[in-house]
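Of the protein chains in this complex, all but one are displayed in their positions.
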Amino acid sequence: MTTKDVVFGALGLLACCSGVLVVTARNVIHAALWLVVTLGALAACYLLLTADFVAWVQVLIYAGAIVVLLLFAAMLTRAPVGPGQDLDSGNRPAAALVAGGVGVTLVTLLVQAFRSAYVDLDRVAGTGAGRPIGDALFRSYVLPFEIASVLLLAALVGAIVLTRPEIGRR
Amino acid sequence: MNQLISTSPLSLPSRAPVAATEATVSTFGHDPWWLILGKVVAVFVFLVLITLFLIWAERRIVARMQQRLGPNRTGPFGLGQGLADGIKLALKEEIIPAMADKPVYFIAPIVATIPAFLAFAVIPVGGVVSIFGHVTALQVTDLPVAVLFILACSSFGVYGIVLGGWASGSTYPLLGALRSAAQVISYEVSLALALVPIFLYAGSLSTSEIVAAQNRFWFVFLVPSFVIYMVSAVGETNRAPFDLPEAEGELVGGFHTEYSSLKFALFFLAEYINMTTVSAVATTLFLGGWHAPFLLSRVPVLNSGWFGLVWFTLKLLTVLFGFIWLRGTLPRLRYDQFMRLGWKLLIPASLVWLLLVAAMRTLVVEDVNLRRNLVPVGIVFVVLLLLVSFWPSSKKPDRDGEGEDGHPEIAVGNRAFPVPVLPGEQTDPTLAPREVTRA
Partner (left out) sequence: MSTAQSLPALAADFPAPQIAYSALSPMVAVFGAALIGVLVEAFAPRRARAGLQLAVALLGLLGGLLAVGLLAGTREVTAVGAVAVDGPALFVQGTVLALGVAAMLLLAERSLESGGGAIVAQAATVPGSADERALVGTDHLQTEVFPLAMLAIGGMLLFPASNDLLLMFVALEVLSLPLYLMCGLARRRRLLSQEAAVKYFLLGAFSSAFFLYGLALLYGYAGTVSLPGIAAATQVTASNDGLLYTGLGLLTVGLLFKISAVPFHSWTPDVYQGAPTPVTALMATGTKVAAFGALLRVYYVAFGAIRWDWRPLLWVIAIATMAVGALLAITQRDVKRMLAYSSVAHAGFILTGVVAATRAGLAGSLFYLLAYGFTTLAAFGILTLVRDADGEATDLSSWAGLGRRSPMVAGAFAILLLALAGIPLTSGFTGKFAVFSAAADAGAAGLVVVAVVCSAIAAFFYVRVIVLMFFNEPAADGPTVAIPGAFTSAALALGVAVTVVLGVFPSPLLKLADQAALFIR
């Protein structure tokens, strides 16, 4: 049990707890903020696993951009931004049961599968750095990477179709 | 961690040998704790001092541009004005709106300030020096992905603004916050894209290595990148002429309308430090970092160690002067004009430029005979340009008097409408403005 293990465990706990708070928060904005904490804690976990590129991309993209967009959407639309009761429905217990079941199953599964797995961080250090990631993206997975751009194009066109009226123009 | 990466087989191949005064990522991670602490405190003090100086400088410079004097009572040349303002702010009455969401209201200024300070940790302010026998670089730390870290910090800072505006429980701050979010998200794209050509040339994302790569040529020769970066940086820091989140005429004070006392001071601090940070990044990535300018860089003494700090500060202040100059000169843009500039000009332009740079790098790397291959390409390009510029315009004249951007055109030269007199225009002498008298 090194300091690193303790910190890693604490971050994991933080991520889990704030994850629960994301779901239980009565206020959309607070939920989004707890999501930031979750994502930040995950980024810190990546850092501890010596994947610094992944970690900072996680902060930049997820915590820094996507949740800001979420907040933005919540504030711009007529969604209730104050504390509201209508965030929950009567299905709460059922949802909790399903989520708990899935969680327990997955944890059991992963613990069982990787109980004796051991990764020497010194040996794999840098696999999450910029160069190996670039190598994976532009060589091993170049086609999925390029096709993902097609997917984004479709989303872009779709967003314009759904939102931008063009009455009588041109 | 840095040690691990530098020893792993996957790390960058050792670069062309550089002078011992240049730092690389592997320079870091060996400092004793007191040195790290000292560096952190020094950066903190440096930033606070710069902020105090900026507050004074901004007021004095803008005053000079407007033919005024500006603050000149507190200390020599009024230099104590920043400090006096700070003390005044801290001692003001703290007002918390009844509708405020208390926890978020408290956190927001802190969230705005901390990333602003953090980003400076990877800025190299000088070369490798020896402090009490320890050889170390004048930089708190460096990462293989330091520029990414800076971008992450700046994107995190926007939370302070959005949350501050939302938690105030008031309309105008909320609108200001939303504008700011839209603004930062939009301009962050072009800002980051403008940096990519630098990475292509430097072959690294580490700030110290990027500075080292500018040993002989500054990356400012990537002019379009520099211009796009600077414009985006002004947008990103909500400074005039892009200070729409705090447009007084439309939004009262913007996202911090409901803030007072120390919390307002924190927002204020964060804004100035952000400005300092983007200027420092511009200095580091485009203006050669702490390297001595031009011919002076041939003198080894002037181009290393503590002298770097001097050059860095001078460059930083020059860029900051540009920010103040802009504020004193340009009127604020309308919101839609601002968004159009970002999305329709800066982002496409930076994409095209990135493509060009990447193509050039590929040609160099692949060792293509540039002269033989590029001349035909250039001729085709010029012909295309000529074709485009002389192509008969098919645009119909506007029907309903609407201009290019959809608002009514005002007939130019119609003096019936009271407009300011243009330079050199003959006017009724009785209406001529009186000579401005100096105070």
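When the chains are written out, they are named A and B in that same order, and each has its own residue count from 1.
Note that in this section a contact is a pair of C-beta atoms (placed from the backbone, for glycine too) under 8 Å apart; a residue touches a chain by one contact, two chains touch by 3 or more.
Since the model is a prediction, treat every value here as computed from it, not as a measurement.
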item: Residue among A:Leu13, A:Ala73, A:Leu121 or A:Val142 that touches the chain left out of view; value: A:Val142
item: Hidden-chain contact residue, picked from the options B:Asn215, B:Thr313 or B:Gln337; value: B:Asn215
item: Missing-partner contacts on chain A, residue numbers; value: 105, 109-110, 112-114, 135, 138-144, 147-148, 150-151, 153-155, 157-158, 160-167, 170
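The rule we apply is simple: only the chains that are shown with their structure count from here on.
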item: Length of the line joining the C-alpha centres of chain A and chain B, rounded to whole Å; value: 29
item: Complex contact set, residues of chain B against chain A; value: 1, 4-5, 7-8, 10-12, 101, 104, 143-145, 148-149, 151-152, 155-156, 158-159, 162-163, 166, 174, 177-178, 181-182, 184-185, 188, 205
item: Chain A to chain B touching residues, read off their complex; value: 27, 29-30, 33, 36, 47, 50, 52-53, 56-57, 59-60, 63-65, 68-69, 71-72, 75-76, 81, 121-122, 125-127, 129-132
